[in-house]
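What you see is the complex with one protein chain gone and the rest in place.
Going in written order, the chains are labelled A, B, C, D, E, F and G, and every chain counts its residues from 1.
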Amino acid sequence: MGAISLIALLIAAIAFSAGGILVGKIFVKGSSNPQKGQAYECGIPTTTSPWHQFNVGYYLYALLFLVFDVELVFLYPWAVVVKKVGMIALFEILIFIFILFMGFLYAHKKGALKWN
Amino acid sequence: MYNQTEIIKDTTELGPEGELVVNMGPQHPATHGVLHLVVTLNGETIKKIEPHLGYIHRSIEKMCESLTYRQFIYVTSRMDYLSSHINNTACALLVEKGMQIEVPERAQYVRTILNELTRIASHELWIGAMAMDLGAFTPFFYAFREREMITEIMEDTCGARLTMNYIVPGGLMYDIHPTFQNKVKAFIKQFKEKVVEYEDLVTNNVIFQSRTKGVGILSAEDAISFGCTGPVARASGVNCDIRKIAPYDVYAKVEFDEVIETAGDSFARYMVRIKEMNQSIRIIEQLIDTIPEGDFVGKTKNVLKLPKGEFYQRVETARGEFGVYIVSEGGTTPHRIKFRSPGFSNLSALSHMAEGSKIGDLMATMGTLDLVIPDIDR
Amino acid sequence: MQEITLTQILFVSTALFFIGMYGLFTRRNLITMLMSIELMLNSVNINFVAFNKYLYPEKLDGLFFTLFIITIAAAEAAVAIAIIINLYRSHNSIDVDDATEMKY
Amino acid sequence: MNISAIIFYAISALILGAGILAVTSVKIFRSAIWLLFSLVGIAALYFWMQVEFIAAIQIVVYVGGIVVLIIFSIFLTQHSGKEMPKPTKSKMIFSALASLSGTAFTYNLISHYDGFTFNSSKPFNTSMNEIGTQMLSTTNYGYILPFELVSMLLLAAMVGCIVIAMRPSSNQIASATIMLTESEILNKKD
Amino acid sequence: MFLKDYISDVYNGVSSLLKGMRKTGYYFTHPKEIITEQYPDNRATLKLADRFKGEVIMPHDENNEHACTGCTACEIACPNGTIKVVTKSEVNAEGKKKKAVDALVYRLELCTMCNLCVVACPSDAIKMAPNFEHSVFDRTKLTKILNKPGSKIREGIE
Amino acid sequence: MTNEEIKEYISAHAPNATFEETGEWLNIIIEAAEWKALATAIKGNPLQMDFVFCLTCVDWKTHLTMVYHLTSTKQRHNIVIKANLTIDQPQIETVAGIWRTAEFHEREVFEMFGVHFSNHPDLRKLILEEDFKGFPLRKDFEDPINMIKL
Amino acid sequence: MFSLEGITTATQDWLLIKFNPTIALAIECVIVILLSISLFALLGLVLVLMERKVAARIQIRLGPNRVGPGGIFQTAADTLKLIMKEGLTPDTADKFLFNLAPFIVMMVAMLLLAPIAFAKNFQIWDINIGVLYISAISSLSVIGILMAGWASNNKYSLLGAMRSGAQIVSYELSAGFAVLTIVVLTGSLQISEIVAAQQNGWWLFKGHIPVIIAFVLYIIAVTAETNRAPFDLAEAESELTAGFHTEYSGMKFALFSLAEYINIFIVCAIGATLFLGGWMPLHIGHWEGFNHIMDYIPSSIWFMGKTFFLIFLIMWFRWTFPRLRVDQLLNLEWKYLLPISLFNLLLVTIIAIMGWHF
Partner (left out) sequence: MELKENIKGNEKFPGIIHETPGGGIVVSSFDSVINWARSNSLWPLSFATSCCGIEMMSTASAKYDFSRFGFEVARASPRQADVIIIAGTIVNKMAPVLKRLYDQMADPKYVIAMGACAISGGPFFYNTYSVVKGADHIIPVDVYIPGCPPRPEALLHAMIALQEKIKMGMTREQIRTEFKTQ
């Protein structure tokens, strides 16, 4: 089956979602009023748009994540052959993780992992 | 009148840079009713909170000016509906004080017991609601199981589950139910068994502790300055229990401790309420077997007329000091009536407590303030 | 038509590269420019993999190069965005036109 | 036309279409989403070329990491709902012409170059075992040194990010504290 | 030292969480603790507290007689005008004109179950009934006339 | 502290104050203009009236009376301070800076009675709608649309 | 239930005999599509009902019991209602992305089904990078959430989306490390090989304490990744009303919650595969008799049993704990889970190289 199956699954997902939504669209006639299209904000008319620049404290985590994510990616091929390669692999990974752990400690020291 | 002529504002209007102005409430699961907070956020950090009240302002004070002294009591149980008995007691006490009506001992005992039961019921509900605010759903159901026992007792004796109207100037509306004492004792037994469950689920839970410890700190000076009372002030180390300061009914005769914590954070407020429930149980235990026989209502005239003058009565509800202030012209209805609600003052401290913390902290802070909005708006 | 040939894959990567280039030329916003650069890097990656697959299927060096390019792209993106955010903090804008003035 | 070719054309269309939309869309958030689709398309292309490992990495790093980071930085620095200013007409035309001619030129070059020697004698083997072994081998074609260097690179990137991104915020904190103390003084006064 | 704190942190956290899970797990495995009463099914056995204030009713005896004299005490006592007593003049057996109740209009939609009217009624003509199944689709259905049609005042009640 | 001592102390700070002891607590009637100074004085030593537990207003048709119920959390004595205001232009100094709870209470009195608190940091409507007309707790308030008289 | 190996091979053989390969492939595709759709629908119904029943039992109440016998049609009624409810799009939203987002989360959930071994030899595609494929595709789901949150043009949605963005990406790391420990032990990424490696014992038992730690880390991380309580900050009711799907209604909302449940199923299935031996029956060392008896239970039942056990575990968490605060949540990941999993990985490596596992 191979990759074809992925396409089959994609088609399944689209068919499933679209089918459900379409049935609702066809059979349900909703009322319309000017309030309905407005954003819900606890029953109060919204005054400011959220599509507006505002502070996110999360980007630092995303930055760090990116770094660790790439590291994780490199560990996959390593993990597969660890048993075959033996001790050398352990040393290699020790160095690898050690270096990164330094970075982690640095981030910790700098307070990058603290919510500001 | 309620047509949709309301102008829909342009949503592209922008707030100040970097900030997000979010309306919380009036329809929000955590505002326990219809509080409207305009929260200015910087990321997840709260920069400013501005409470808007009045979404349940029912003009009770105005209404009471046209109700007689027998009638106005029932409205007060709609204000702080979780301490309806205590509110009713306050009004009855005030009328009794003004007209010098003797209240039979029996009525006083029953009132005290019911007041304490109400307090426990209110705190039980609060535990459930607060746990829900913090995202734990199960304690709500366990707390309501015990609360349901109290409501059953209330139902037997007063005939209602929430808004009792059982207390009249001079005593009680009718005598207690014959099974009252047994049921209360059964409740005490069950309560003592089950209250330890909250320890496992809530009190000792790391997540709960880290969500509440050091969150929403209110110092003692601030608590006094903001006029906070009840568990909120007592958690900051202010002793303000009216039951101790100006005892009414039979509180002078019973032994109990005023629960004081000093940390002033949400966890302290939580602990105060938990301990207060135990104190309430202690009071009830002292009284339940010694309810004196006798009349349940004192001698009153048919038409009550308060003499000209001003009267004030303070009681301790589950949320703090509740005061009734009546200016009488000597007629059958009050000239001016003012209810001093504990929640109103406690709420005013909210923005002071929550500024600079996270949205999640706001829930913990607000949850432990135990706000009842109709009580605040009146 | 028969099998897809290397040429066709190369056409895709070329087109993608120039799309990225177009973006780089027209956009004045640092983040969108970064996005365009990512597109260009990706078109290069496609080339590496495609050459490896079609020309030297016994070797894996193309894959490794792609792997390292992705790594470097990630590191580059992380640093670039850190710089962009820094720039934004000091200039309150990440428009290149504004950034050249270096006002503070 | 066989299925594999159809799939290839579909994927290419996705890559190029999404790519074009990414560089022309006026809303920056949409732009990021289109970029995402383009990158997913490229991952699909890798899948199609049966280099699943690279495909997965493409998704993990690009989609899971870089695009999310880009989206966060958009929220931080942009009015994400506002339309970005369009480049001037002349610039647009000039860039489009340049890109088109570049594409045409390169394509011309490729299609007329017949130096590609197809020696598909050995099947293309991208099993994880192969990759892992070659990556960790210390022989001539081993990639152990780059592998270790990657950790250094990542360390450098991390330190760099922290240094760059954290610095002004500490300034802000300082200024905020000054403001705070000021307001406290004001409060204390009355 | 740091490591020790770290490990004890983790240990305490995990153990407190496990305690909570033990509690909920206990309830999960003990269906006996379930306290739900199934309302529409248990309707036959459902017994409300006899004092429960569900609505105001006027008991009639088997002769279709009630005890209301039409004195309007309840109307006066009611804090929010739920009861309206409409009176009529009636000629009784001895030929004397007497005020009697024509209709005791009770608006359930307004009633707050405060019991003041019952307390005020001098002849105990009305009382609270423990009913609760009042749901209606139409608000006008909630305005009731408590005295049954054709009912009379019971003999001997002044 | 006994009532006499309190009276003495207050007379020193508000010479026009009159006293009334018929009710439960000591009532002190002062001039509106003296209020701010007196408030500052009684907040500090030796009275330490640090807790306003009730702040309201009464409409007497001819005039309005501001009523402040104060207590000391340390010494536990209560006093009631009253200040008469004219009905046309009720105005009094705010005490929101002294007792922070007064901020909300004064806003409430402002919208319910129309008393203007000068120097109040944020004197807006708190409970009623922004466009609400009239001062509902005044005796002459009429609202024929919403108010159904019994 | 039977082992499904026989059925699949028989079908395939029959198809190949009857039709030419292309059409056979097409028919197989159709079968896969139908199967996966019905699996989705069924899982949605079952899991939601299970959640409600579990919650009810824990909360000393009965739970749905009036629609159909024992309430089993409750979720069917809910689904039908949701389908027949208006799916509105706010005027202020970015309509295209708003409507695209549910599709994205659905596609991600669906694609994740591919490598899962439901029973012996019953797998859609035994992809050679198995677990890496899973982590790659699941990292896509964050995009759907971010898209939904942004496109709604609603403040709660946006805040919720941002939270879950930070949360999902963070917890992906420790989930990845937990998976890596098993990869180290097995030496393969392929699901079938990982299962095969547990022929004589599940990794949870074979791998000593490090694997148990990895298992705990995995469960915590996936609970967070699927936005489940106590990590359900993205839709924290008391804070952000309904979080990123505040504006969604009808079927679009149903798709989000369906995807959430499917994701739970998938991560639990992966967890069961990695740590509990997938469809492998419980085998203990050399107790031949015992092992034999265990073999009689069909493999699909083993797989489902393990998966549902893990799902129950996650539901149990939800109904016990309060929710964490955002910063605590990120702290938990970066200060506790990540260092522990790094260290744990080293331990496992040593075990694997020394061959200390059974």
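One rule holds in what follows: contacts are C-beta pairs under 8 Å (C-beta built on N, C-alpha and C of every residue); 3 or more make two chains touch, one makes a residue touch a chain.
Since the structure is predicted, the reported quantities are computational estimates derived from the model, not experimental observations.
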{"item": "Hidden partner chain, touching residue among G:L42, G:M84, G:I209 or G:I284", "value": "G:M84"}
{"item": "Hidden-chain contact residue, picked from the options E:G20, E:G54 or E:G70", "value": "E:G54"}
{"item": "Residue touching the undisplayed chain, where the options are G:W150, G:W203, G:Y248 or G:F303", "value": "G:Y248"}
{"item": "Interface with the undisplayed chain - residues on subunit G", "value": "52, 56, 59-67, 71, 73-74, 76-82, 84-88, 237, 241-242, 245-250, 253"}
{"item": "Residues belonging to subunit B that touch the chain removed from view", "value": "1-2, 4, 6, 26-29, 33-34, 54-60, 62-63, 65-66, 74-75, 78, 81-82, 125, 128-129, 140-141, 144-145, 147-148, 151, 161-163, 373-374"}
{"item": "Contacts of subunit F with the absent chain, listed as residue ranges", "value": "128-129, 136, 141, 143, 146-150"}
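Keep this in mind: only the chains that are shown with their structure count from here on.
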{"item": "Starting at subunit C, fewest touch steps before arriving at subunit E", "value": "3"}
{"item": "Most distant chain from subunit G, judged by the mean position of its C-alpha atoms", "value": "F"}
{"item": "Of A-B and A-C, whichever chain pair has more C-beta contact pairs", "value": "A-B"}
{"item": "Intercentroid distance (Cα basis), subunit D paired with subunit C, Å", "value": "6"}
{"item": "Mean-CA-position distance for subunit D and subunit A (Å)", "value": "15"}
{"item": "Set of subunit A residues in contact with two or more other chains", "value": "3-4, 6-7, 38-39, 41-42, 46, 49-56, 58-59, 62-67, 69-70, 72-74, 76, 79-81, 84, 89, 97, 115"}
{"item": "Multi-partner residues of subunit B (at least 2 other chains)", "value": "11-12, 14, 17, 20, 22, 28, 41, 44, 138, 145, 201, 205, 207, 358"}
{"item": "Touching pairs - complete list by chain label", "value": "A-B, A-C, A-D, A-G, B-E, B-F, B-G, C-D, D-G, E-G"}
{"item": "Subunit E - residues contacting subunit G, complex", "value": "10, 17, 20-21, 23-25, 27-28, 31, 33-36, 38"}
{"item": "For the subunit E and subunit B complex, residues of the former touching the latter", "value": "12-13, 16-17, 19-20, 22-24, 35, 48-49, 51-53, 77, 79, 112-116, 119, 128"}
{"item": "Complex contacts: residues of subunit B adjacent to subunit G", "value": "11, 20, 22, 28-30, 41, 44, 131-138, 140-142, 145, 201-202, 205, 207-208, 210-211, 358-363"}
